[in-house]
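The complex is shown incomplete by one protein chain, all other protein chains being positioned as in the whole.
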Amino acid sequence: MVAISQYGAPGEPDDLRRVLDDDGKPLPGVKVPSIPEATLTRIFEVMLLTRIMDDRMMRLQRQGRLGFYMKSIGEEASHFAVAPLRNGDWIFPSYREQGAWFWRGYTVQNFIDQLFGNEDDPIKGRQMPVHHSANWLNLVSISSPVGTQIPQAVGAAYAAKVMGKDDVSMVYFGEGTSSTGEFHVGMNFAGVWKAPCVFICRNNGWAISVPSTTQTAAKTFASKAVGYGMPGIRVDGNDLLAVWQVASEAIERARAGEGPTLIEALTYRVQGHSSSDDPSVYRDPKEPEIWEKKDPLNRLRGYLRHKGMWNEARETELSAQYNQEITDALAASDGKHAPPIESIFDDVYEELPWNLREQREYLMAQARSKNPHHHG
Amino acid sequence: MVAISQYGAPGEPDDLRRVLDDDGKPLPGVKVPSIPEATLTRIFEVMLLTRIMDDRMMRLQRQGRLGFYMKSIGEEASHFAVAPLRNGDWIFPSYREQGAWFWRGYTVQNFIDQLFGNEDDPIKGRQMPVHHSANWLNLVSISSPVGTQIPQAVGAAYAAKVMGKDDVSMVYFGEGTSSTGEFHVGMNFAGVWKAPCVFICRNNGWAISVPSTTQTAAKTFASKAVGYGMPGIRVDGNDLLAVWQVASEAIERARAGEGPTLIEALTYRVQGHSSSDDPSVYRDPKEPEIWEKKDPLNRLRGYLRHKGMWNEARETELSAQYNQEITDALAASDGKHAPPIESIFDDVYEELPWNLREQREYLMAQARSKNPHHHG
Amino acid sequence: MPTMNIIEAVRDALRMQMRADKRVVVLGEDVGKFGGVFRATSGLFDEFGGERVIDTPLAEAGIIGTAIGMALYGLRPVPEIQFGDFIFPAFDQIVNELAKFRYRSGGQYPCPVVIRTPVGGGIRGGHYHSQSPETLFIHTPGLKVVAPSNPYDAKGLLLACMRQNDPVLFMEPKRIYRASKGEVPEGDYVLEIGKASVTREGSQVTLLAWSGMVSIADETAKQAEAAGISVEVVDLRTLMPFDIDTILTSVKKTGRCVIVHEAPRTCGFGAELIASIQERAMEYLEAPIMRVTGFDTPFPYSLEHEYMPNPDRVLGAIRQTLEW
Partner (left out) sequence: MPTMNIIEAVRDALRMQMRADKRVVVLGEDVGKFGGVFRATSGLFDEFGGERVIDTPLAEAGIIGTAIGMALYGLRPVPEIQFGDFIFPAFDQIVNELAKFRYRSGGQYPCPVVIRTPVGGGIRGGHYHSQSPETLFIHTPGLKVVAPSNPYDAKGLLLACMRQNDPVLFMEPKRIYRASKGEVPEGDYVLEIGKASVTREGSQVTLLAWSGMVSIADETAKQAEAAGISVEVVDLRTLMPFDIDTILTSVKKTGRCVIVHEAPRTCGFGAELIASIQERAMEYLEAPIMRVTGFDTPFPYSLEHEYMPNPDRVLGAIRQTLEW
């Protein structure tokens, strides 16, 4: 409840950038960004895929078939701050922007192989579910320790500048993460370096059980930009058009050499923090209900339909298609092995030093003695 | 030079709190804080002692008789933000607020014994020169790693609150230190907890060779308070009356339960960072000259004389007295031994564990074998 | 005597000490209303209120930094770091500040902070929910490091830690937080810090283990016994200062020693144990001291069972030392 008043229900503060109302109608007097129809419908499609994937994976987790999962339900629009980026731009994600991955071309099969950490997992089964990495898409490896990606993104942005490229870095983090030292040092370096970097603070109201009002006494997270000499923008994070608009502006500023921007995307974590969480212990169930009315999919769907760009038939068909893709990918994944035992020693260094060679021999000998048919 | 414009020469920004002009005359229309005459002259006396001590110790260092020293010349007024505190209030200093120590009652002998790390050093020769500690004065042990004291001060402030006391914590740090993660987490916790804590950012323009413009792109260091939901005040740090005034207000707010304040005390590091530094390598020698005209001692002296509270004779006499005290303390220190060898193992823990007992025996046996007359 | 698991024993100790000593406060991420992600502090918020059971902003450096300030002023803070893997943002506060405060102030400022944190793998946590960082803290003079392996020890040791005046890293074995159950006295008791416990007597080889690895050592000892090998198991319980006397007594008796730990092998605490033993009892050793450890890789996800020491590997080392 503490958290509610801060999150705009009922009366958002004036400085919140919005385009659509809760039903997806453009607000009176607001300029609607011009986004090509194909792009806009593609965004909706990827949002839909994200929603369906979350739903399916969570059910899988509940059935005990998947170890761990993290949903982003209700926050999907905020993932598409990446949509106005070019492919050469770099993204430093946190763990809750599935949409950004699919947008860039990470496949359903990639995603599911990672969750299961199987032999086709792009990261070879090294990390927990939802810790993706896709260097071929300039999507940087996700880390569990929150906030570490923030100065890293600034370093990449600086590097682009030094190397004479006009690539931009975009980095995501939750509002809880704004409390870390890493947030501060990253923002501060970016300001001093005028780094071409866009900071997206996904303010979903909660950091596990801790409400955003316990994270800071500042009026808004966007206001923290003052301390770093950069613009701070607060946007309705459930309003895709507004997210697109402010992200585009920030990306253009960055690319033009005008420096970084902090964007606070106001949204809400409608469900638990992860599959291990039970929010009923610490928050009023009425709070998510209020936010369900502001669902980002509904709002974009409303807008698209109103514009004649979308209809139910298309959605039904597409949903079926996505569901099938997921089913197929799961089936494919079922047949896959764990990564080979010896791979445990790869990628610690470029080449195996003697201690790892010795340890690998030891482990493989052990594996062979337990399973004489294993050829390690 | 980059740094100059930011430091108020010639035209300070409007939000800089001042009372005295550069000659020590009250600015027109500004209310002069009412400070008892005895207090005010005592502050001047301690400022004078600080200046004399810095001078003497630096000369000693140059003569090779002292390993290391750090002056605060030109920044002394900023030390006296502690003056409106009560003795029960806690101070978390950085390494450049000598005046605060003398104000609280740390003696010339204490100070010199610490510099030499001798057997009477209050901290038993454990740390480098200028890393004092005086728990009997609620002055907390100085650390070299900058910024660590900031969250610690917030913790002490919170503790006072929980324990039902109305003590306030005051913490000092340089503007360079505002770039650390510790600054951020400390300020942020203080805001959320409404901790009775006063933050003094001594903005002396430089962090060793790095100008303050490289530390942040924010307009002022005081503006960083916005991100923590607390007031940020910018004060002329060479103007004792203004420092007293803003500190008093912040202390009163804290004590009344209204929460923390960030004070940026604008001053200037007129000389090198420490005895190891040579600023001519990295800055224009004209810069310090400009600031010498704003010398805090001169300004307070001017005010006191104008008010008839001070005269030259008194200063000459007092200077001689302080010089004598220092000479005596140095002489006393000359006769003192290093701390006993076995003390190397004390205070790691409350009691010596076996490994330290064993190591102590080993070292003492070694010492005895080298010097059979030593009784360890 | 009630039966408790480790989580319950920890909670019991915290509750007991918070009732006895108003200066004790608990702080950390999600420790308040939620009662901690492992529920170790569950119920404390309701009983002691938000001033003493504090949900902090998300910043480990802030948790430890403020805890230090609280301790200096006179409280007895017991911060929780949600996972041992997330202790590193607070590393400077721990190794440069907390550990050195008493020393650097010439004894003026003791700093009694007890940091609780769950450690170890086996819960499918990958590299960031599985690490065993004890070496880093044992190597830091000024800290005590305590690592219980069962509910009885957890309660008695945590109470002891909260009643002494040095900073402590209290490592809790998260894999067996709930699985390890045992009788725990309802009332007050403390176990001496710095004392190991011989959990099984034997004559041919000494197994040294702590935290989550004690159960692996015990399991191995049973299998070894079945194979006719008599194994003595020593649960170190305190890693700094470790109980050199109990260790030496056992190794001098058996003449052989195997050390089991989850942390990476190189510079793991096993190395120190080997060094300390060979310095003092080389003439008693019938074979090199063996180590069964995690590998020198980050903690993996899919292959975590291949990574972690298991009875098979420990038994292999025992045989090797016997056959040497």
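Some points to look at:
Labels for the chains are A, B and C, by order of writing; each one numbers its residues from 1.
Methods note: contacts are C-beta pairs under 8 Å (C-beta built on N, C-alpha and C of every residue); 3 or more make two chains touch, one makes a residue touch a chain.
Bear in mind the structure is a predicted one, so any value in this text is a computation, not a measurement.
Contacts of the undisplayed chain with the visible chains, over the whole complex, involve A, B, C. Of the listed positions B:61, B:143, B:169 or B:261, the one in contact with the omitted chain in the full complex is B:143. Note on the undisplayed chain: of the listed residues B:176, B:229, B:259 or B:296, the one touching it is B:176. Residue C:96 is the one among C:42, C:96 or C:249 that touches the chain missing from this view. Check A:121, A:175, A:239 or A:287 against the missing chain and you find that the one touching it is A:121. Considering the full assembly, C:127 is the residue among C:11, C:52, C:76 or C:127 that touches the omitted chain. In the full complex, chain B touches the hidden chain at residues 67-68, 117-118, 121, 124-128, 131, 143-146, 176-177, 179-182, 207-210, 214-216, 276, 281-282, 338-339, 341, 343-345, 348, 355-356, 359, 363, 366-367, 370. Residues 90, 92, 121-124, 126-127, 131, 133-135, 140-141, 143, 145, 148, 150-163, 167, 169, 181-182, 184-186, 188-189, 192, 346-350, 353-355 are the ones on chain A that touch the missing chain.
Although one chain is not displayed, chain C still touches it through residues 85, 88-89, 91-92, 95-96, 99-100, 103-104, 127-128, 135-136, 138-142, 240, 263-264, 266-272, 274-276, 278-280, 282, 285, 287-291, 295-298.
Throughout what follows, only the chains that are shown with their structure count from here on.
In this assembly, the chain whose C-alpha centre lies farthest from chain A is B. Rounded to whole angstrom, the centroid-to-centroid distance between chain B and chain C, based on C-alpha atoms, equals 40 Å.
Residue positions of chain C touching 2 or more other chains, listed in rising order: 56-57, 59, 61-62, 89.
Under the contact definition stated at the top, the residues of chain B that touch 2 or more other chains are 181-182, 184-185, 188, 192.
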